[in-house]
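Apart from one protein chain that is not included, each protein chain of the complex appears where it belongs.
We just call them A and B in the order they show up, numbering each chain from 1.
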Amino acid sequence: MTEMGRSLPRLEARSKVTGRADYVHNMRVPGMLHAKIFRSTIAHGRILSIDTSAAREMEGVHSVLTGEDITRVMAKPYFGPAFHDQAILALEKVHFIGEPVAVVLADDPHVAAEAAKLILADYEELEAVFDEVEAVTSKAIVHDELKPAGTFADLKHLAGRRNTNVTLDYQLRRGDVEKAFAECDHVFEHTFRTQQVLHVPLESHASLAIPGHDSLVIHTSTQTPSFVRTEIARLLGWADNRVSVQVPFLGGGFGAKVYVKMEALAAALALLVKRPVKIALTMEEQFYTISKHATTFRIKSGVSKDGRIVARACDVWWNGGAYADIGPRVAQKTGFTAAGPYDIENVRIESTEVYTNRPPAGALRGFGVPQLVWAYESHTDMIARALGMDTVEFRRKNILREGRPQATGTAMRDAAIDKVLDCVAERMNWTAPFDRGAGAIKRGRGVGIGFKASISPTTSGAIVNISADGSIVLYTNTIDMGQGSDTGMAQLAAEVLNVPAESIKVVHGNTDVAPYDMGTLGSRSTFHMGNAVKLAAEDAKAKLAALAAEVGLPEGTNYDVKEIFRKRYGMQAGNVVGVGTYVPRYTPPDPKTGQSDNVTPFWMIGGTGAEVEVDTETGHVRVIRLVNVADAGKPINPKICRTQLSGGAIMQLGFTLTEDMVFDGGQVTNPSFADYKIPGFRDVPVMESELVTATQETGPFGAKGIGESSTFGVSPAIANAIEDAVGVRITELPIRPEAVLRALRAAEGRPLEAV
Amino acid sequence: MIPFDWVEPASLKEAVSLLDADDSTVRPISGGTALMLMMKPGFFVPSRLVSLAKIEADYSSIRAGGDGSLRVGAMTSLAELERSAAAIVNFPVMKGALQTLSNIRVRNVARVGGALAHGDPHMDLPPLFATLGARVSVVGPDGTRDIAVEDLYLGYYQTVLKNNELIAEAIVPPLNGARAAYKKITSRSADDWPALNMGVRLEMADANTIKAARVVLGAASERVTRLAQTESLLTGAIVNDGLLKRVSESAAAEARFVSDAHGSAAYKRELLRVYLPRTIKEALS
Partner (left out) sequence: MSETRTIRFTLNGRPASAAIQSHHNLVELLHQLGLFGARESCGQGLCGCCTVLVDDVAVSGCLYLALGVNGKSVTTIEHLDESGTLSPVQQAFIEAGAFQCGFCTPGFVLMTHQLLKQNPDPSEDEIRHYLAGNLCRCAAYPEIVEAVRLAARTMKQARA
């Protein structure tokens, strides 16, 4: 037992600091064509015609292809993890500004890009809808018919419907909320909003498809190689094994690269022109590819006079944009925890995801939970303040404790919510006097805490191969996009096999050799793949022991692995292959009540404390300190875990203060880093990251996922700190200085003019 | 991008001759950082670029005059200016202002002439130089003319420069004991284009009395602007809280603002109201 808790550097560290790590971005093969996409310029409409003639005539253009061409290799070219709503290139209709409509192929990417500018499309414009609440009742219907994909076990309940924009409406009922509201001492109701933002990994999406005689290899920047293989094979009507999906390192993912993104287009193009085709998106194109849901959350709580929350009603609307992507799962899984990490007898939750004519929204680090925590932790703070209670004490009084049933009825197990809250408060020195600032600059502090259910039921498989010289290769389709999974998985296998993690070679992201994995997403890999790796390593270890017994080596002795193989095969030959597959138990929630005795295999817990300075004359907010605490169970690699914590918190800091997709009639007006501002060095406060002492009994050696936990509490902690500093409440993200100044001036009774 | 003709004249004069008064697709390129940002998305499609990289080395030099003035060759990089002892000793305001006007790689490459000629109202060098009363010497086919920096700009990316004129150098007059301060205010992330930038240059009659003032505003509207009424209010005035309040109101009333992604006009006006007294105080501190 030496590998667990060991902060060794990433296995691939050297290749990354020397610039030699492989990304799809770098790849090129002989004969490769570059694809550049022509995109819709209207938000909603029927395609009347597409004129590609000028583009075709440009010197150096190989070909120009539209949705009709795609049907020559894929008869029904629609895909998506929840609904088959996404055409590879638009057919009949376009649904948002930026939707791919046609493609130019050329040897020179500059030529392809210039030619794409020459394509003309004519549309019959249709009424568009952009707001998530309006979309529920709007006459503008984004998709004529909803076609459930039927791929994932947890989304079997999705229904095919017509004349609606609603992709999913999850509901939860526990106790009698209306009765409790009527009988309690205080009722509070607030509405919170979040803006549409996006992942912007620094490596934009890239896919390179290479056609073979009766096969296809796709090198792609995906977080979900197994899904990509199955989905491309389905689109082609092929057996899965004719499609090979290979993934080097990812230059960031954060949920942008889950399910199929550019792979289907690259595959179709390569098969159509019988040459390798590479699609590498620009940073601007990421803004038309995938994003994070904008939301509206109306939350209402009934509270007793002694400060117990007795009832909570939550109505959440998710703006899914033009493709469902994985949005229905976001709406469902977040529905489990929308009432927050509190012990509340009476709960009603409605979580509704809708189509709109915006760029699509999917999964982004936290899978919708940060939007929820923004609302419920702001709301919780507002209640505590209204009751005159300390905001941490109020939380402590209501927090969900071990063994208590959560809103779905599932009992909390291995969920250190109380410890995380206590640790945040302690680190913030919460009970000590606090410097409130001077002059125009006022200081304040706040906390926020949240939790998340994992994605279930999902499956992971791993293979451990011990060679005759004793060296070990681990095969896994978990993708290392920076989170350190290669290192963590090697540590787990090493722990079982009693070798140093550095000696293990990890082969990742190759569907030809590594077994099925549902995907590198939702902080699931450490738990699910971690368990699979542990099982595979144990299987290999048992088989090695059996082999040792077979060759007559006495049990329990310290034999050399090489010796076993030599004795068995007469030379350095043979190998031992251990296989592990892990799928946790899961009880689907009752469709009417949302109740289940087992909605998740583990809980993620994260809390944040923030200290801010507010310039009361300009509204500028400076976050000076962020304390991020999470329950990682028993961390495999504490150093990497802490980096994940601060990294996630800084990303959420961007979503809180600066990042915002700005729209004008469905057109994103700031699709670049010049105007979409992610946090840089001078935006980052003093960061403190802490893991509480905990264990996940069902996790591999007590570990669980942590990639999203620090995103939960950041936004409300900052808003709560702002109110603490200057007494105004911000209810919409992002919190820009102008919004703060407007709130301050409104509170003073001298509002700033509208424009 | 599509290919273009590329020429590298060996002299400024030759460069001017390679430009075309009537063809805006022929342009000079110095550092090229701003021009590339326009070329990559196709906002500017050049037929010919006239590189100034090989013109006389003289245009890359910084020279301090015996009187405390500064002559900055147009091909001086922003980083060279920021590191120049002559610049920062004689004009302490330059160091801080230059360090925040863009990231270090851009400062390494972008040239003073290009930054002054580009005409983007969000850039910091034009208002900074206008605050200091700098002038540029502009060379064209018919000779040289001399223009005050604040008079270079007509509107959004519009300058008084003809297509075949080049800025050869900038001349910053001596500070002569005047006090100057410059502020860049962002409203999104710390490193961003400004919501507003402003500079003040105050010549003092004594510790509290202002003899002459320059107040320059950038990023508020489509061009760099001097606030003349506010300057006259400051001239001859004694600095106290009452004056700062009047100056702040005067500037807010005088300046024009355009709403944009950095803030509404009302908000920018408020920023000016708050930051002008802060900038004056900093200049005098």
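List of remarks:
By our rule, a contact is a pair of C-beta atoms (placed from the backbone, for glycine too) under 8 Å apart; a residue touches a chain by one contact, two chains touch by 3 or more.
Source: prediction; values computed, not measured.
In the whole complex the chain that is left out makes contact with A, B. Interface note for the absent chain: among B:3, B:66, B:143 or B:177, the touching residue is B:3. The chain that is not drawn here is touched, among residues B:64, B:109 or B:212, by B:109. From the set A:115, A:294 or A:650, the residue in touch with the chain omitted from the display is A:650, counting the whole complex.
Remark: the residues of chain A touching the chain excluded from display are 7, 9-10, 12-21, 23, 25-26, 110, 199-204, 249-254, 282-284, 481-484, 639-640, 643-644, 646-648, 650-651, 672-674, 678-682, 684, 687. Residues of chain B that touch the chain left out of the display are 1-6, 29, 32-33, 36-37, 39-40, 49, 51, 53, 79, 99, 102-106, 108-109, 190-191.
Just so it is clear, only the chains that are shown with their structure count from here on.
Centre-to-centre separation between chain A and chain B, using Cα means, comes to 44 Å. For chain B in complex with chain A, the residues that touch the partner chain are 1-2, 37, 42, 185, 187-193, 259, 261, 263-267, 270-271, 274-275. Within the complex, the chain A residues that touch chain B are 110, 114, 117, 617-618, 620, 654, 657-658, 662, 669-670, 674-675, 677-683, 736-738, 741-742, 752-755.
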